[in-house]
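Excluded from the complex is one protein chain; the other protein chains are retained at their positions.
Note that the chains take the letters A and B in the order they are written out, and that residue 1 is the start of every chain.
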Amino acid sequence: MSVATTPAAQTELVVSFTLNGRPVQVRTRALDSVLAVLREQLQIGSVRVGCNEGDCGVCTVLLDGEPHRGCLLPAFVAEGREITTVEGLGDVNQLHPLQRAFHEHFASQCGFCTPGMILTAKSLLDRSPAPSREEIVAAISGNLCRCTGYRSIIRAIESVAQQGGR
Amino acid sequence: MALSERTFAVVGKSVQKIDGLGHVTGRTVYVDNLTFPGMLFTAMHRSPLPHAKILHLDTSRAERLPGVGAVVSYRDVPNNLHGLLTGLGVQADEPLLAEHEVCWVGQPIAAVAAADEDTAREAASLIRVEYEELPAVFDPLESLKEGAPPVRTAYGVYPNYYLYAGQPCRRIRYGDFEAAIQKADHVITGTYRTGPIEHAPLETQVSVAVPESNGRLTVYSTTQALYFTMGLLASLVGLPLSRVRFVGGTVGGGFGGKVDGATEPITGLLALKSGRPVKWRFTREEECLYSSVRGACHLEYTDGVMNDGRIIARKVRSIQDSGAYNRTSPYGVNKNANHVAGPYRIPNVWVDGYCVYTNKQPTSAMRGFGVFEATFAIEVQMDRIARQLGIDPWEIRFRNAYRKGDQTPTREILDSVALIETMQAAAQAAGIELTATQRALSSKEPRA
Partner (left out) sequence: MKQRGRGIAVLEYPTGMNQGGDPSQAYVKLKPDGTVDLMIGTVELGEGARTVMAQMCAETLGVPYESIVVRNEDTDTSPLDTGTFASRATFMNGNAIRKAASEARKLLLDVAGKELEAAPEDLEVVNGEVRVKGAPERKKRISEIAAAAIYGHNTFIAGSGAFLKPLAPIDEETGAVDAAATVAWGTVIAEVEVDTETGIVTVERMTCAYDVGQAINPALVQGQIEGGAVMGISSALFENLYPYYPSTEHQAARFGELQLITAADVPELRTAIVEEPAPNGPFGAKGVGEMTANAQGAAIVNAIYDAVGVWITELPVTPEKVLRALEAKQQARESAPRG
């Protein structure tokens, strides 16, 4: 029997948290990850599966403003806390400055890593509004991108930092 | 170097991506975002051995597990033996689901569709296979040797290498290498190798096959080629194209790794058998271990070079590790052979390009298929020649570079050449001073 199917793992929990500013409540199993809960129960399409084992950062969410791999967080960790995804930053008719910058700087090719990159950048700029290039690079070095070569992403983040926007 | 002055209204402008807003808002829908009522999840039972006969396959325990919607094996595949290049006349050599033997660790044997991923994996682990191990060969150089154990024994297809019109390799014979090498001032040899590489797009391969009420099958897919994969699925499961619909066109990175139809025929079969939508998302582990990868390539060069650095004769033996099956490797070897002499005017070229099987993960196309491998060998060989003759690496390339109107070893006449110009542009961008003569060179002028 795999770990996921043991009785303890099947224990159901109710987890209440804030998602993009709104209160939500979900019923989960003990080992369900934040990634699984957001995708499967809350229809958050931007948090995706890149590896499901913490190596790539595609599933990055902000937990009380700090970037975390959604696949490594058990859902119960979110209890009473705030989760932010890109849906909470802005939308097509009202883009967050980071979203606008990524678009204008061609910092997104296939788009799969983009939400995770934007959230990581947001967290950086909230902490450090005028980061150096080295600090930007360090912040996103845990987010893999296979398409862009990272440079357009760095340029996009720098442009927002220079504007003082968050 | 400035871009052209030709005036276009839209072409040549860096307009914003037409689909960019979806990416930055997270709204872009990828195949894994899709769910359907009653959808089942897939797991595959795979070979643990690199080479073995299948004596017995028992899927009954998997079928009985609660939550399982369908189990498929070779018995369920109308046209199990297939190949990606049958349209190019390459004989089918690979079973979708193994029937007589397994030829690589990870080869698909039987697939399960179940209510959730955990149940599907558990069911897959309940499938029982009895094997009789066979000798396995991993090194393509060993595999090519006389008396090497056969990599594949079923179907009686091919020795351990693809046959090009009955010959063991793709051949290019241009000019007269044997005569020209005698006239060379120097004979310089080199052996080079590139290793296997995984495409590793951030989105893995995913498909969802949905049986429709009108008897059609809709497959949502990450394929890089909707019609190609649709044709593959249709022929494997025995459906006319009119009954199949492929939906996709938005992919989270491909690089050549989403062409070979790893998931679609399986989800299609499971959907048809269970009557329910079936999804299969490759895990990252499956992408690394079981998807098609770029094959290793072993290249041997023998060059006849003059004192002034002109290469007058080049012989290449190129060995592509195809893994256990063809996939697209016979085509890749053709492309490799066509470019393995390099972007240089060489009047005498001899190429033997081998597509060799080994008991490993099948290899296939990846960004720069055949040319990636060739470029590594050609360009390191070029520098080794330059160093041995005491010629500057830039100069030796300028001297040998193609010009407009040159003929290639495949007898094509080049009508749009700009190698020299890219060298000049790169030197300028890097702040490297070329000689006045080098700066004045043009691809459009015949060489002096």
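What we mean here is this: contacts are C-beta pairs under 8 Å (C-beta built on N, C-alpha and C of every residue); 3 or more make two chains touch, one makes a residue touch a chain.
Computed from a prediction, not measured in an experiment: that's the story for all the values here.
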| item | value |
| --- | --- |
| Contacting the left-out chain in the complete assembly, out of B:I197, B:M306 or B:L389 | B:I197 |
| Which of B:V105, B:V208 or B:L236 contacts the chain that the document leaves out | B:V105 |
| Interface with the undisplayed chain - residues on subunit A | 50-51, 53, 55-56, 106, 108-112, 137-138, 140-154 |
| Residues from subunit B at the interface with the omitted partner, ascending | 1, 3-4, 6, 8-19, 50, 88, 105, 138-140, 164-165, 167, 170-174, 190-198, 200, 223-228, 230, 244-256, 259, 284-285, 288-289, 293, 296, 321, 331, 334-335, 337-339, 342-343, 351, 358, 360-361, 365, 367-372, 375-376, 378-380, 383-384, 387, 393-394, 397, 401-402, 409-412, 414-419, 421-423, 425-430, 432, 443 |
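We take it that only the chains that are shown with their structure count from here on.
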| item | value |
| --- | --- |
| Rounded Å distance, subunit A centre to subunit B centre (Cα mean) | 33 |
| Subunit A contact footprint on subunit B (complex, rising order) | 14, 16-17, 19-30, 32-33, 35, 118, 121-122, 200-204, 251-253, 255, 281, 283-284 |
| Residue ranges of subunit A in contact with subunit B within the complex | 1-2, 4-5, 40, 44-53, 55-56, 58, 85-87, 90-92, 95, 99-100, 102-104, 106, 108-115, 118, 144-147 |
